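Note that one protein chain is taken out, while the other chains of the complex remain in position.
After this line comes chain A, so read on.
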Amino acid sequence: MDRVFSIKNDLAENRLFLRRIYVAMLFIGLMSAGLVVRLMYLQIVGHEHYATLAKENSIKLTPVPPTRGIIYDRNGRILAENTPSYSLELIPEQIEDMEDTLRRLQALFGLPDEKIEQFHRQRKREKRFNSVVLLPAMTDEELAKFAVSMPFFPGVEIKTHQVRHYPYYELASHVVGYVGRINETELKELPMPEYQGATHMGKLGIEKTYETQLHGTTGYAEIETNVQGRALNTLNEVKPVPGANLYLTLDIDLQKTAYDALDFYNGAVVAIDIKTGGVLVFVSRPGFDPNPFVVGIPSEDYKALNESENQPLYNRALRGLYPPGSTIKPFIALAGLEYDKVRAPQGLYCPGYYTLPGVDHRYRDWRRGGHGTVDMIRAITESCDVYFYRLAQMLGIQKMHDFLQQFGFGEKTGIDLYGEVAGLLPSPAWKQAKRKQRWYEGETLITGIGQGYHQVTPVQLARATATLANHGQVVTPFLVDKIVTAQGVQKSPEQPARIIPLKAQNLDPIVAGMINVVHSASGTAKRIGYGIPYQIAGKTGTAQVFGIKQGAKYNESQIDFKLRDNALFVAFAPADDPKIAVAVVIEHGGHGGSVAAPIAGKVIKQYLQNLHEN
């Protein structure tokens, strides 16, 4: 019975299906007829109208790129601007004897043959009435030469373009960055209507981070053309919207002071406005001249920059990884107080070395004879290593890690620049995961004096110092203060405040110790403290670049420069009402006190003096 029913069903199904096929065909036929009717309407009824539009009144849209926003420092000094650039262009259609014209131009400017060949290649791609570039970015001399002989060159003209220019050259290169030609891959990813006709985009630094704001909106010119596509006249124009102007928190004068103070050393200086997190100085030395990158840097020049052993393209302030050395000590001391492992007046005898129970290894102090009995303030002032070995042992690595993490060690600061690195804040878990090894207690000790695995970036160090000065209020460093458009001024968004819960009285001995670093007779940076009406709180640091053998003597003058210690210094001022925090890292600078501290001193003095005067 089932089968009979099924067959019956099959027949019904078949009939139903065939009916549906007919309905579908009818539907398709009707819809197709609709298409044909519309086509007839366009091609028969509308033909004359559209043919006229196509033939006589052809309107072509040409994109009009916007002018790029200008970048200023906090005092309105221009860091990136648009300057006119002139190029010599030929309109083939208007030139009677191309060969002759080219020969005379070649003689006039002393052009190599390859320039002429390049011109010919370019010419083939263009329509006869479009101009073709022969000489881009003309010098004043070339302009003058041509101005005199212009009447003898019909069909040759000078055209103006806007070109990005960085008037401070290498001084702010790592902050401002540069724009470069848009390449093939970028072209595919760019939002297209906005980038029609654009040739350059931000490739590094602020130019890259704020590309969208700086670029602006492309406009269009409606150009009437004839059948061959020759422009007849401009009918209508939608004006481009220029890009926003950016005002940075950076102070270019202060930047110059820091850059010059680094002198022949490689290194980085970062200074932060403690209240806001605004970056006042962001130096990575050596810098490089960003201007050649705009027009297209010759490959041999780029190679030279890239392969230079001083690595000028390397942003040390943002990406340089350095052991913090003794600059970590104030933080470790604070951790000791916060976790109740130590009280500030408690003394500890320093014989010049420290040993772990049952181990022969002697962890040495930088002062061979030792410091005698030191309390916390003296331990910071004189940078006593033994005190911090002991304190680190009492804290243990996990507590140190957790405490330091709150100050932003081991993570990006979130500054508005691309390519920041996170540094490394070691912990047993990290070591197990990355190195498949357990943590040794000796490693805890050396972490306590900023050696070992711990690696910080200069901007991280500056931020941590600002946080300390701020009584635990964590700031996010930022560079762009205001974004100014025709519509108005947009302030950078307030950074969400994060506060490390610290006991206020715990900070007192830390700051006291740091003041003594600069202002006491035994301080390691006492030279910068003379003759100023306020107090600077600082901490020197010297970080080994290579390990010294047990018991070996360390003699700076006898070892190669490249193996010399890195010099560090962190500071904030005025100590009682902090306004600025600075971190200085100098590669192979030797001792933090003698080389790094004076640079921070100069920056602080100049900034506070300017503040006072204004």
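General observations
Following the convention adopted for this analysis, a residue touches a chain if its C-beta (ideal position, glycine included) is under 8 Å from a C-beta of that chain, and two chains touch if they have at least 3 such contacts; residues count from 1.
The criterion applied here is as follows: contacts and distances are computed from a predicted model.
Per UniProt, the protein behind the absent chain is "Peptidoglycan glycosyltransferase MrdB"; the candidates were "OB-fold protein", "Peptidoglycan glycosyltransferase MrdB", "P-type Cu(+) transporter" or "YCII-related domain-containing protein".
Taking the complete complex into account, A:Ala24 is the one of A:Ala24, A:Ala497 or A:Leu611 that touches the chain left out.
When the whole complex is considered, the residue among A:Met40, A:Ala304, A:Ala429 or A:Ile499 that touches the unshown chain is A:Met40. Panel shows chain A; residues 9, 13, 16-18, 20-21, 24-25, 28, 31-32, 34-36, 38-40, 42-44, 46-47, 49-51, 53-55, 58, 60-61, 193, 220, 222, 225, 227, 229, 238 of it touch the chain omitted from the view.
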